[in-house]
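All protein chains of the complex are present and in place, except for one that has been dropped.
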């Protein structure tokens, strides 16, 4: 399933050397090549986890990780890798996104998702060299991902708390390591004038067309028919091999060095996760939207 | 209720001259000065709406507004002001926030929310002059708001789709005109190194303390005990009096000039809306959190 | 609005003499005679409440009422009438049902709802005489209501936790004073044989037709196209003027006599409430159902 492979992009350079075969077993929901309406449940067993790699993390809180928060919340923590705050968790999101994207493709909707910069360097040899440098310095770097959705019709989304951008924002910020999100021009709109930020409408070949797309395809929580554009900002991988100051679970100051196989940058593996969460959110909104007009409801139920 | 007044900050300079008395009538949920557990419903009648101000908008889609999307979704639109895509809608959010903030204050939680920049100018005489300039040029400008929450204990939030930052992101992006959100360092983390972005933990006077707060108080979706910091980016007011190109609801090219009383900048009125949505989200998360540990549940139900 | 009048059926004989004009003010959601997609909010002020009627209930828990449970839950209680455990609360349900029934009528769905028995007496002069007798004896009586829904197409509902009967059951048991619910033959099925309880299918004039309808129109949580039949059992009005043993909120034994205007039987006023809750539940299920088939989704979004 190529979609799943995108969590492990271009060999070893930007991502880890873990042997994660990610064999998916479909447990339910598909019969004779079609979905049945039953939830599609898929399972991937974690075959490559070395429990010993994580043993020393039982009693120390890793900086930049959820360890301390989990203990504060639950009073108890599974310190081994693979938990819900691990990047491994995104596998389930990508599996769901693979299904959502297939459904959206039938509705004429496609995605263009890519890493745009690493550590502020636009993608290219310079960015890759910067990753190598971070790795060699036992450090990591932040990154940026753009997800552009083509073909979403106008009128998708809801007016108040479930605005399409609000649902997308929840979906994107639910991905670990995301710290910033822009819709369309995003944070840059705070410096713009209304006269330049408003997207004019024009009729082009008989089609309503926003002439520009500063809004990123969403106004007032509702899609405009223009491309939906999300700009997602990932923090540097928090697991680094340098010594860091932290505390123990017994609340004593200590130092930690985190070894194991960790990507020095998150974006290249996470781009497909952004796309997956976006696709599931948009598909949901489009299904919900089918009952927005009484005329459509009446027509649907007419014999 | 002073909280409500914050939607109309510092007189006429940064905000509109509408006479919005905002008289609140409490319809349910309060008895003898205390909440009863019944939903607190409050009503504010829109006394200052001049229906005639909006009449010419019935058949033209305003650029930067939800008009076109609403028609695409619902096939029908109440073109008069005061609908769900109007800034007036935020009044309900602020009323809810006033209640949430009172509850949070009893839990030791307080807010520091302010406009930090207008059109890229840090707040001050220069920013105010810039607003005047935009107004005189029949234009508008974007703005930035910071909301900082003190006193949220560690352990609040959920691990996967209902991460505290994900819930906050939905809440913030559900506010009209928001186009970008940063948690902590936000979009800047994409340029940072792990060694500088990770917040060390230290014991300070017996208290677990993140030494820095690049994370903005949330890691892995769970609060760390540090201040929760949101940076919110508002687009320029889309209603401007300059002529703009757009289309009619009959899909013909046209021009529109939008008159009426519109703020040239959204942030000064919206800061309290950001605080309100943040407070409701955090209070929700804290109430949900009470059942996170079986030990707490057992103690709660012990006689 | 005749629908609302049905909460006050046939004059004074079976129901109270309260002067409840129930003037409805529509606050939002309707414009030029059509719904806009905005929530339709309606308000009815409680003009006929005599606060003094309830004053003696502040410190005594009425048997058969929620008083004690509310205090146990919230630690505080608005002892005046009109709270959420009052029959007045059903007015909101009926207002919602009036809207849902209008929408369902456009989809060819209609209701036949009636009281079938009072105190075990089938409706008729005997039942009315029994009500008079209960009233004269300062007592009250239970009652039964049947709601029959015609025209719901086959295929509505969900397979597991949101089965159509499960959603209806929640809706019906959310009405105060309901203590029993049968779908189709209901509790009688426990005495039936499979060979008599199974409804055969036959083709009748080219239409799939359940020959009998023991199932009450729902199998496996999904509608069969047959009439949906609910049999709802209401307890006797708990407010009676006889002396009853109970306790005070200070946990001392006491006696109470409840005066005021109370119906001696609930069914005649509640029948329309049953219909209202049923209509809202079925309309919801039908809207949700529109996205059940990918073929329908594809056709919906095809230009």
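Brief remarks on what is shown
Going in written order, the chains are labelled A, B and C, and every chain counts its residues from 1.
As a convention for this text, contacts are C-beta pairs under 8 Å (C-beta built on N, C-alpha and C of every residue); 3 or more make two chains touch, one makes a residue touch a chain.
Because the structure is predicted, anything quoted here is derived from the model rather than measured.
One of B:103, B:123 or B:241 touches the chain omitted from the figure, and that residue is B:103. For the options C:36, C:113 or C:223, the residue in contact with the chain missing from this view is C:223.
Taking the complete complex into account, residues 35, 37-38, 103, 106-108, 153, 159, 286-288, 290-292, 294, 296-298, 300-301 of chain B touch the chain not shown. Residues of chain C that touch the chain left out of view are 61, 63-66, 68-75, 84-85, 89, 117, 119-120, 134, 139-144, 153-157, 159-163, 165-174, 176, 178-195, 197-203, 206, 208, 211, 214-216, 218-225, 231, 233-240, 242, 244-247, 251-253, 264, 289, 292-293, 295. Seen from chain A, the chain kept out of the figure touches residues 27, 31, 34, 36-38, 43, 70, 73-74, 76-78, 80, 83-84.
The working rule: only the chains that are shown with their structure count from here on.
Here the CA centre of chain A is 24 Å from the CA centre of chain B. Each chain gets a centre from the mean of its Cα atoms; for chain B and chain C, those two points are 39 Å apart. Across the assembly, chain A contributes 153, 159, 292 as residues in contact with two or more other chains.
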